[in-house]
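With one protein chain removed, the remaining protein chains of the complex are shown where they sit.
The block that comes next holds chain A.
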Amino acid sequence: MTAFFEALLANPAVILTVGAFVIFFLPRHLACAWCLLVTAFSAIKLYTLGLGEYGALHVFGEQLTTVRVDPLSRIFAVVFHIAIVLNVIYAWGQRDKAQNFAMLAYPAACLGGVLAGDLITLFFWWEMAAITSVFLVWAPGTRVTYLAGMRYLAIQILSGVLLLGGVALTYRETGSFAFDMMGLRDADGAVKISALVMFLAFGIKSAFPLLHNWVQDAYPKSTLTGAIILSIFTTKLAVYSLARAFPGTNELIYIGVVMTLFPIFFALIENDLRKVLCYSINNQVGFMVCAIGLGTINGAAGYAFGNIIFEGLLFMALGAAMHRTGTSKATELGGLYKTMPVTMALCIVGALSISAFPGTLGFVTKGLIIDGAGEAHLFWVWLGLLFASAGVLEHAGIKIPYFTFFAHDSGQRPKDAPLPMMIAMGIAAALCLGLGIYPDPLYALLPDQAAIADYHPYTAYHLIEQLQLLLWAVLAFAILILVKWYPAEVPSTNLDTDWFYRVPGRALMSWAAGASRATWIALWGIFSGRVQALMARVYSVHGPEGEMARSWPIGFMALWTAILLALVLVISFIA
């Protein structure tokens, strides 16, 4: 038993989880300070552990490794800690115990998953992440969020069930629970069922195309702080898992490219800016998935690191605007720069970073991926990623700050963001710029040091390529503004008429988005109708008045016994 507790105490995720439960017993005003303290403990634990495997447990007669710190899990663990600290500071003074609990327990679960050295541990934290995060979706406490939370939970649990199935199958095949590189195909090139099931489980959590709807469904319905936390962890845990188990899997390249492209169309016509950012999560994770497919794990891990910071910064800036104005609709925001200049400036830093302007965190991390595609001589993939990068600039880099702080003047004159929010955003922005100019500490954390040794972000080629892309995109935007093709009253989609996709045009995009939405609604309608009919039928048979649940007279029970006896006799005789 002592070995068991030692194994638990070696785990930073357990420290955070226990800390999360303590919140229920603390006075409300101490919760945030406590969160910081616990996070500090956890970070120190992580630091003192150093690289290696810890927390060995004997279960099922198998050796489990509950904590594995290697270069790949370390970079995720580090950035998760940074993210927790940012979130806690941002949410300083938050009184809701359930949210404060989830603010610590949910990242803890994802951290546990990242540190898991075996599949059983991974499954445990995988499900913990699902269960703890749903409190954030439920936090606003309305019926809409309750239902959204249930849908979210169902999908997350489905992913967990698939994972468990994959674990069981893998165990059958290999006799081991080790969580290592598995690959989608065996030596003969045939698809392994076990790996495929697990691939799907990871795919749901990382929101592969067509498996992505839960992100837009659940995240924007959460609270201000809830949405920020949600946006960070689940998908990154999935990215980590993919990077661990399926590096260099060709299918991921194409899945990733589709992931980077399709959300752009949705994002451009979306009016709710929080939803725009949710699409942006899909798009950003797409870059990471693509990088995993290309085998540039550095790119995936590095970009995940960067993305957590700058995507978080955008969410926080938008959240601050929402906090002051109560809305995140593009049509209702605008002109806030006059009274929220600091938030505006910080938001722009995030926007520059996500668009990968030189001198920002985005530039030094995204280059790793684009370079990987170029070196792999996959022209179409490279082009797709470039195109997607320009799309990022339009929908996240320009749309978010422009419609929030500029565009038409909404007439609102709110105060600038409160101090804690300002501090959190300030730290994030400082990281964006600091690591953008001096990326060496980040590069030192990357998993594949051999590959990074002769990589230099600020070469002439990289700079020219990126600046060309960005300048053309900005130019297109500027011209649109100047010639006033850009009615501020309908600030939804004109941004997409830039030099990249002038041909398909807005109509096609609206049509595509509308059609897929309609298909989805129709399919869902059929599905839920069927389920309701089925449940009604099940109820009529199994409900309290149904045949299956009635108290039958003795004669009937005896009759059943006789029937069964006859059946067994016949079976025995003819066997």
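In this section, a residue touches a chain if its C-beta (ideal position, glycine included) is under 8 Å from a C-beta of that chain, and two chains touch if they have at least 3 such contacts; residues count from 1.
Keep this in mind: contacts and distances are computed from a predicted model.
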| item | value |
| --- | --- |
| Choices "Manganese catalase family protein", "Xanthine dehydrogenase family protein molybdopterin-binding subunit", "NADH-quinone oxidoreductase subunit I" or "Cation:proton antiporter" - which one is the UniProt name of the chain not shown | "Cation:proton antiporter" |
| Residue in contact with the excluded chain [from A:54, A:123, A:287 or A:337] | A:123 |
| Residue touching the undisplayed chain, where the options are A:36, A:161 or A:178 | A:161 |
| Full-complex contact with the absent chain, from A:40, A:147, A:475 or A:538 | A:538 |
| Interface with the undisplayed chain - residues on chain A | 1, 4, 58-61, 120, 123-124, 127, 161, 164-165, 168-169, 171-172, 538-539, 541-544, 546, 548-549, 551-552, 554, 556-558, 560-561, 564-565, 567-569, 571-575 |
